[in-house]
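A single protein chain has been omitted; all remaining protein chains appear in their positions.
Chain nomenclature is as follows: A, B and C, assigned in order of appearance, with residue numbering initiated at 1 for each chain independently.
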Amino acid sequence: MLNETASGVFTIAVTPFLPDGSIDWDSVDRMVDFYIAQGATGLTILGMMGEAGKLTAEESVALVARVVKRSSVPVVVGVSAPGFAAMKSLSDAAMDLGAAGVMVAPPGNLKTDGQIVTYYHNAAKVLGDAPFVLQDFPLVTNVVIPVPVILQIVADCPTCVMLKHEDWPVLEKISALRAASDAGARRISILCGNGGLYLLEEMLRGADGAMTGFAYPEMMAQVVAAHNAGDLSHARDIFDAYMPMVRYEAQPGLGLAIRKYTLAQRGVIAHDTLRKPGATLSSASKAEVDALAHRQKTALAALL
Amino acid sequence: MLNETASGVFTIAVTPFLPDGSIDWDSVDRMVDFYIAQGATGLTILGMMGEAGKLTAEESVALVARVVKRSSVPVVVGVSAPGFAAMKSLSDAAMDLGAAGVMVAPPGNLKTDGQIVTYYHNAAKVLGDAPFVLQDFPLVTNVVIPVPVILQIVADCPTCVMLKHEDWPVLEKISALRAASDAGARRISILCGNGGLYLLEEMLRGADGAMTGFAYPEMMAQVVAAHNAGDLSHARDIFDAYMPMVRYEAQPGLGLAIRKYTLAQRGVIAHDTLRKPGATLSSASKAEVDALAHRQKTALAALL
Amino acid sequence: MLNETASGVFTIAVTPFLPDGSIDWDSVDRMVDFYIAQGATGLTILGMMGEAGKLTAEESVALVARVVKRSSVPVVVGVSAPGFAAMKSLSDAAMDLGAAGVMVAPPGNLKTDGQIVTYYHNAAKVLGDAPFVLQDFPLVTNVVIPVPVILQIVADCPTCVMLKHEDWPVLEKISALRAASDAGARRISILCGNGGLYLLEEMLRGADGAMTGFAYPEMMAQVVAAHNAGDLSHARDIFDAYMPMVRYEAQPGLGLAIRKYTLAQRGVIAHDTLRKPGATLSSASKAEVDALAHRQKTALAALL
Partner (left out) sequence: MLNETASGVFTIAVTPFLPDGSIDWDSVDRMVDFYIAQGATGLTILGMMGEAGKLTAEESVALVARVVKRSSVPVVVGVSAPGFAAMKSLSDAAMDLGAAGVMVAPPGNLKTDGQIVTYYHNAAKVLGDAPFVLQDFPLVTNVVIPVPVILQIVADCPTCVMLKHEDWPVLEKISALRAASDAGARRISILCGNGGLYLLEEMLRGADGAMTGFAYPEMMAQVVAAHNAGDLSHARDIFDAYMPMVRYEAQPGLGLAIRKYTLAQRGVIAHDTLRKPGATLSSASKAEVDALAHRQKTALAALL
């Protein structure tokens, strides 16, 4: 079961599709193996970048079953839903199937501090014993969660064990939460998103790792490892070598298409298909990715 | 099957719950009978005011089955969903169970004219033969659909047979769409929402009736009938007598709680329960509804 | 100077323009006289419905000077601005010219409770001694201000003397604020907006009057007077007689055009011109207003 000590890299998994839009189960298996081989300490499925909203309820449960069965590391399942009944239905199924925990993003109609706190109170009750990750991603959810609200939720909901941190500006919130736990608040795990674009600074501020889906998850594993080993210079070298690609993949609206293209190029998934509505890469974009990948290879070779 | 000639009052049905939050099937039956007895020419279930987002996929299908079996008038099923797979799943099930058509609201992330058109192209393809209602409710969806976009969808998608009109300002769009169909565009049915607050003017502009859930659906039936009979003076008398209550129920954020309270007071549903998150009426609000109902009764008596 | 005891009807004044878009100063004078003759106990200029954003800084100051000079009742000046420097500049000028106070709406980028409190702290400091009205209108500002935030601002900022209340749902916030002041919080004036559509219920919940611009301000004066005299039945009669028109004018996006049309029809302003971008009334809309005005006249006559 997921708990406050979780750390390392929880890769946000894509959902591989066949060209006809059905789930590509062989690629699911290969992807699970790949992520773990590249250093993932956990997997997060059915996140926003997992196209969770485009699956039926049945498909979601089937994906959980497949990944949990295949994975040797803990699996977190995104269960954000328009209503609590659907959330509970998926969460209960996922936990029964062996998931380690679930993740909940706030719905976009929450406006005030009190509404956010109440929402997570209700969610925690609905989820029961399932440990949950609070997903804090205002760019997409349009819900800004200030530090006191997070601390309130952490204080009130013992099953809230992790923050997926993806707010802007990126870093001060991490410092503030760590200052709070140093001063006595319950310390939960903080894993960071933003495609890895600020990973090194996030670690230096007190994050426990990454929860994002950059198509080279080994970058995140290596940066976290170098940071934890105290070798900051090496961490920066790795980080900088991948940064042009991290940045390119970080483009909102196109990032998932870039990510799937790279995973397909790397042989991890068979097709770079997104379900509709979803961006497709132009040939110019593919050429840009290829050029970045080539240059990245050279830069990494120079580090050896 | 729903088609472009639909008219009258398609009542937006609530979803009745027991105090523990489970669906109150007895009240569902009673409600169906009540709406039809009050003059509904159709029913719309699983709309926003039907708390569709708070049901599981299984509950949604079960509700469709129950209502379709009970109803002697056509049933439209809201199938708006975060993704097309879930939309198709519910729509296919609903049509198999005997629904007359489905209703689709645009997701909030659509921004440009072209994105809206493309979304409905995709939706129409996914829905197959099912006739569908375009739900145009920018206050809630945050998607403004200009007249040329509606006309484009109507031109491109033969299965788009109705507009649920709920835009602001209320009336010019109806006139513009009727001018377009007078000039040769395919004429679809326009039923109007806004809780009935502008029903008379909407009829005068060319609407075919109402699709909204005011807790006194007989008002809508009578106003539409009086309008169609050419008795505008009587239509205004009826309309004005109910207006204080229509207006009170029209409060965003509280309207559904008021509506369910009234339906429970009228004996239609057993409980005024909303699923969380949902507003509850204060005793002051209940007293206000009671006072308005009392005065409404007097005003209606004076019309006889 | 405006203070916490303000009550009655502070009419939200339009800004009259000549057909070429320049300010129509003669109509400004006539409008001031009209509002006061109809029972206004105060005037609010340069509000959203005063097209404040469409004036230059110079025009705004000139309008303040003209209205303050003409008016025998207190004048509140909207000073909402993208930045504090422009806010201070207009507020200082207005107070120097003899305004009774100013009004500040929150900018749309405020998201959290803390951000709203901080914004009003800063605003209060910038405004200095000027008494100010907190404008709470989430439909337009997109900023939801919960009760604890209002109470915090009231507690921290002695110059916050009034709430212009226009939130949805409409009524519970008034009750909550009055419960708080009954329990010891500083009691500020609450004047209500929403075009007058909920005025009677607002008064019953503890509001001190209206601050809105319905084109028949005598309705508001009479409803408030009847309420204060304890003649609730008469208050409802008046209220209901005007309600069809109140409702019609309340259409977001078109309301100001309707209001200016009515004021022009009543001879108050010479032209119904709005500055661009602004709606214009179709002939169908004008006919609807005329029909409502005619019927309203009959309904009012029946009350005598």
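The definition used in the following text is that a contact is a pair of C-beta atoms (placed from the backbone, for glycine too) under 8 Å apart; a residue touches a chain by one contact, two chains touch by 3 or more.
As the structure is a prediction and not an experimental result, all values here were calculated from the model.
K.L.:
Considering the complete complex, identify which of A:Asn3, A:Gln251 or A:Gln265 is in touch with the unshown chain.
P.N.:
Of these options, the touching residue for the absent chain is A:Gln251.
K.L.:
Which of A:Glu58, A:Glu172 or A:Asp290 touches the chain that is not shown?
P.N.:
A:Glu172
K.L.:
Suppose we count only contacts with the excluded chain; which residues of chain C make the list?
P.N.:
So the residues of chain C touching the unseen chain are 51, 53-59, 82-86, 89, 108, 118-119, 122, 275-277.
K.L.:
Which residue numbers on chain A touch the omitted chain?
P.N.:
Spelled out for chain A, the touching residues are 168-172, 175, 197-198, 201, 204-205, 236, 239-240, 243-244, 247-248, 251-254, 279, 282, 284-285, 288, 295.
K.L.:
By the contact definition given up top, give the residues of chain B that touch the hidden chain.
P.N.:
The list for chain B reads 111-115, 138, 144-146, 148-149.
Definition applied: only the chains that are shown with their structure count from here on.
K.L.:
Find the most central chain, measuring centrality by the gap between its CA centroid and the centroid of all protein CA atoms shown.
P.N.:
Chain nearest the overall C-alpha centroid, as shown: B.
K.L.:
Can you work out the whole-Å distance between the CA centroids of chain B and chain C?
P.N.:
33
K.L.:
Which chain C residues touch at least two other chains?
P.N.:
There are none in chain C.
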